[in-house]
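The next block holds one structure in the form of structure tokens; read it before the comments.
A single protein chain has been removed from this complex, and every other one stays in its place.
Order as written gives the chain letters A and B; numbering starts at 1 within each chain.
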Amino acid sequence: MRQEVIYYGGDYNPEQWDRQTIIEDMHLMKQAGVTYVSVNIFGWKNIQPAAGVYDFTELDWLLDLLHENDIAIDLANGTASPPAWLVKQSPEVLPIDSFGRRLVHGSRQHYCPTSPIYRQAIQELTENVAQRYGSHPGVVMWHINNEYTCHVHQCFCDQCRQGFQAWLEEKYHQIDQLNQAWATTFWSQAYNDWQEIFLPEAMPTFKNPCQELDYKRFVSDMNLELFQIEKKAVLRHSQGIPIMTNLMGLHEHVDGFKWAQEMDVVSWNTYPNPRETLPYAQFLASDLTRSLKKQPFLIMEQATSAVNWRKINKRKVPGQMRLWSYESIAHGADGLMFFQWRQSQGGAEKFHSAMVTHSGKTDTRIYQEVAQLGNELAQLSELVGTDFVANVAIVFDWENWWALELDAKPSAEVRYIRQMMSIYQALREAHISVDFVHPTEDLSAYRLVIVQNLYLVSLENSQKLAQYVEAGGTLLVNFFSGIVNENDSVYLGGYPGAFKELLGIEVEEFSPLYPTETGRISYGGKQYPTMIWEEVVHLRGATALAKYESTDLVGMPAITCNKYGQGQAYYLSTQLDSSGYREVISQLLAEMAYEPIYDFLQTEDPAVSITYRESATAIYGFVLNYSQDKIEIQLKEEALDLLSAEVRSSTVEINASDLAILKFNK
Amino acid sequence: MRQEVIYYGGDYNPEQWDRQTIIEDMHLMKQAGVTYVSVNIFGWKNIQPAAGVYDFTELDWLLDLLHENDIAIDLANGTASPPAWLVKQSPEVLPIDSFGRRLVHGSRQHYCPTSPIYRQAIQELTENVAQRYGSHPGVVMWHINNEYTCHVHQCFCDQCRQGFQAWLEEKYHQIDQLNQAWATTFWSQAYNDWQEIFLPEAMPTFKNPCQELDYKRFVSDMNLELFQIEKKAVLRHSQGIPIMTNLMGLHEHVDGFKWAQEMDVVSWNTYPNPRETLPYAQFLASDLTRSLKKQPFLIMEQATSAVNWRKINKRKVPGQMRLWSYESIAHGADGLMFFQWRQSQGGAEKFHSAMVTHSGKTDTRIYQEVAQLGNELAQLSELVGTDFVANVAIVFDWENWWALELDAKPSAEVRYIRQMMSIYQALREAHISVDFVHPTEDLSAYRLVIVQNLYLVSLENSQKLAQYVEAGGTLLVNFFSGIVNENDSVYLGGYPGAFKELLGIEVEEFSPLYPTETGRISYGGKQYPTMIWEEVVHLRGATALAKYESTDLVGMPAITCNKYGQGQAYYLSTQLDSSGYREVISQLLAEMAYEPIYDFLQTEDPAVSITYRESATAIYGFVLNYSQDKIEIQLKEEALDLLSAEVRSSTVEINASDLAILKFNK
Partner (left out) sequence: MRQEVIYYGGDYNPEQWDRQTIIEDMHLMKQAGVTYVSVNIFGWKNIQPAAGVYDFTELDWLLDLLHENDIAIDLANGTASPPAWLVKQSPEVLPIDSFGRRLVHGSRQHYCPTSPIYRQAIQELTENVAQRYGSHPGVVMWHINNEYTCHVHQCFCDQCRQGFQAWLEEKYHQIDQLNQAWATTFWSQAYNDWQEIFLPEAMPTFKNPCQELDYKRFVSDMNLELFQIEKKAVLRHSQGIPIMTNLMGLHEHVDGFKWAQEMDVVSWNTYPNPRETLPYAQFLASDLTRSLKKQPFLIMEQATSAVNWRKINKRKVPGQMRLWSYESIAHGADGLMFFQWRQSQGGAEKFHSAMVTHSGKTDTRIYQEVAQLGNELAQLSELVGTDFVANVAIVFDWENWWALELDAKPSAEVRYIRQMMSIYQALREAHISVDFVHPTEDLSAYRLVIVQNLYLVSLENSQKLAQYVEAGGTLLVNFFSGIVNENDSVYLGGYPGAFKELLGIEVEEFSPLYPTETGRISYGGKQYPTMIWEEVVHLRGATALAKYESTDLVGMPAITCNKYGQGQAYYLSTQLDSSGYREVISQLLAEMAYEPIYDFLQTEDPAVSITYRESATAIYGFVLNYSQDKIEIQLKEEALDLLSAEVRSSTVEINASDLAILKFNK
């Protein structure tokens, strides 16, 4: 089953409306260019009103109606929220929070991921749904469950405790293997048998960090088991239709790389704050999600305007939704969906914007912008399946995220995503596109690989990075990387144990800064303020490119470069503010003689976003103007402006909050 | 039983003292002008020392002593705090908090409002107290329980869960009625039977809003049932004595209008922070409490100086207690009581000020001010029973308060009381007195009715408001009013659904502002900064009085006026800062050609408070000077200055922190 058009539409929850409204929806959808809707995500109670009782009347009618109207169906198995009858019958499906409270029915997604009864119930439900609709001609995608771990990050029930003990036994086999990995000789923590182990629930003080880390792995794995149970149930009755669940971008609790292996398509739900002009976190998350499978992805949810769950929910101003939507396409999206089609009249999300507002009218600004975008996308089908173009990769690892942000570190200010953002934004402002890579991936295709606060890294993975450099690669490592192995156990003998040789340095001491403190480094004749972190670095083969200029670190190396095999490894031992970071990265890129793959589009303006996608025959340059003024972009070659259908030779003008998609022939 | 004098006195807890001190108290009370004391509020353990055992020795002696000394008795039934023996015998009387903890004996008011055992125990106790003292000649008031829901806003015990299920069944009759009201098709929440329903306790994410709203109604009702049980027990043994409980002014958890119907007299406990100069929240709460029955009320508790429960407890400076006391009289109080007569030596409230301080002396500033006020009030008996004068009404509805402040709204910055305060202060600074009205009340007597953030309004109540305007009334509605019905279900078809026709507008989008953001409107040739909220407003018959001057809203209507029947309906779509609000309200009042009932007293100074009370034959003008300087007020007619007993012809001078009560003949 091949995707022919850019998917466009949204979550559709017609359980809330009468049939007349639904029939009117078909008309409005077509008018708005809708090609794809997600249904039945929260449909459990509707299709299984009681234990053992199924009623598909409404869903049958709906799927046929959608198909008749040529709207492709993303069909959910409907397992996201257990119905009240199940909870009453088996309260043990409810999760327990860190205060020991069971989280009850009345909102959504109130299940324990290890609950045998929940697992059995979703398997049964999924089999029934897949059996009925597994060959429905309108169904183009299976949507499994919804936003796993969105609300329940951890459960502390007895089922989870037993599950964790079993998971640990399967991982470590011998209890003394666990004792060693967890360093339990410290604080008299050692275990004689698996049943002695608790979940990392309330304790008098700092918890065993490796216990916490394993619990995070366990939570991700248990939820992945849910996905696998559901997927298997689908496959028993339905072949050839891609299967996925909607991820959440920069969401901590599921290991995206591990999950992506189980999915046919990756997608994510994006909700940047409309307060922002350039939501780099959204751009980063799109790049990350695309990178999970290195193939186009879907925006499975976004808002037409305001959401309802912030304290203050700003609306998107005219043009903002369109511009951000195209930024997703530019980063590799082959579909753009909204939550939701028609704004709810009641319930907890009634003030979340939708494609059709509470007014039900089509003359609203929101519906008009939705329809404009839908009709534009219909003209851009050639983009479907094209590849994103990048020759820089940033290493990303959920396990490192978990380990880095456990407590009792030198500084709680070193937050993984914030650090990722700082390098990502500096690169984007220099119009450099990036992929994200898991530490186990082959890196040979990349011109530059960046290791950002990779505190935890296995010896095996650090060796892969060394081999990449040895073979001629360029690596940029920043501070507090390569400190511990997969068990959160320090590499002894001098920091950063895993990268010391590769970097040709030794770090003797960490020197974190308070948020109110700054230091200074000098680089290329200019001084830059530092923040968050400094270090005592000794050269062990590397050369110093920049030096500290304050405190007792004066004159010590701050940025270093080490030749290693055919390549070179750079080290940045401190954090800079965003303008300093941009300048220093630019200098480092020049130092590395970095060159992009394509440079058809020329501008120095950091408020302009430039990316490329490519097919076998063409290169598509995306230029989005986030500045307040009209801009003029220089073209190196003649191109076709896809939105205006005009040919541009040397320059293209783009209004504020507008964009151009420029097609260059290969 | 008719009240002859302004009640003056306080809570009296002589259980803490020996008989000699109590006898000395009688002397001190009379010296201080005390005419009324509240006794036995926390007397349960004293009069019922164990199950089935009663001992009235001390209370008999005390009531006789008070009566002999001509001090009227406000007799509590003593049910506020269950004794330890009851808790030990029946721990299920204890409430459960949102963390699942039972709240134990050791402070006060530790009961679950639905507990059958607590209900039975307070009925038995009340019957015993009422039987013994129901005809005591000194008793002029029954004081039921104390500050219901002051500390325990919600209980999450199984008794409450069952009670809630029963309450819902009585309200909705059919489970599908509840499913529809609660919009349970969303998020697969629908119920098959009442026993599936939980209290709105801990859940993974946003709770069903109508479930939360119904639970708030339930809590208010369950506590009102307590009051009714106790009142009924009193009436079985005591007739002709008014029955009340002490309310708490701007307290969220009991529906004052509903409760007031069950009470003979309304009263409240007022504790503004002495840091404030003009405690508008106290003035507002007095107006609101008086409005619950539209009759004079009592200040049942206030502090002579500092309280003990803030982080920092400032004392009242010389004159402050007297001035604020008279402000209560000016707003319709017929009594002023303090917590408490004699400052406690031990326990949790020992640093709460009292009429007699820890020193036990009469030469203290506090006792001297108490005695001065008591002796002044003795000369003002003609005020008892006089009516408060107002021709402006503000709609107030506890159910709207609850609904408006549930989460998942466009902005959490729209807080009901803060919004009430902004209009109330603007009116008070213009020397305009207000009543508060419940949406179901007859409004025909009012010259102007204000609808402030009435997010939730039933269709029936919105029609009452339309009829008021149609018949010639003037209405001022502000933003985010008329959005949902009594089930928190949005009126579809365009905002504000309940008031769209009446106002002649349609709101397309809400545009909340961050606290750090401001916008601008222009009105009458002047610009004003906006905050918190703006909107996209379209005229549908109304005319624009003011326009937006910033962002993409430039030129759109900000304040509108619509002729409707014989009257007119104004709409204010944004929030102004306090000085802007004062000016805009003044302009709008001029636009409406608003005129007060009386204008005997003339001043432009917003730091001067002016109100009127009236009897059949006289009008009493109250002028309180909150400025730092002596002021001069112009009189339109000759008047008698009650406190000085002098006649004033054209002007009256009032010192800083002083006041005049000016009697004009009708």
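Note that in this section contacts are C-beta pairs under 8 Å (C-beta built on N, C-alpha and C of every residue); 3 or more make two chains touch, one makes a residue touch a chain.
Since this is a predicted model, take the numbers as computed values, not measurements.
Chemist: Identify the residue among B:136, B:251 or B:358 that touches the chain left out of the display.
Modeler: The missing chain is touched by B:358.
Chemist: Check the options B:306, B:643 or B:656 and report the residue that touches the missing chain.
Modeler: In the complete complex, the chain left out is touched by residue B:306.
Chemist: Of the listed residues A:13, A:109, A:154 or A:211, which contacts the missing chain in the full complex?
Modeler: Within the whole complex, the residue contacting the unshown chain is A:211.
Chemist: Touch as defined at the start, partner being the missing chain; which of B:344, B:391, B:522 or B:627 qualifies?
Modeler: Result: among the candidates, B:344 touches the missing chain.
Chemist: On chain B, what residues meet the omitted chain?
Modeler: Contacting residues on chain B, toward the hidden partner: 13, 15-16, 42-46, 49-50, 78, 80-85, 87-88, 95, 97, 99-110, 150-152, 275, 305-306, 308-309, 311-315, 317-318, 344-351, 357-361, 364-366.
Chemist: For the chain that got dropped from the picture, name the residues of chain A it touches.
Modeler: Residues of chain A in touch with the missing chain: 99-100, 182-192, 195-211, 408-413, 487-490, 492-495, 506, 508-514, 536, 551-552.
By our rule, only the chains that are shown with their structure count from here on.
Chemist: How many Å are there between the centre of chain A and the centre of chain B, using C-alpha atoms for each centre?
Modeler: Comparing mean C-alpha positions, chain B is 49 Å from chain A.
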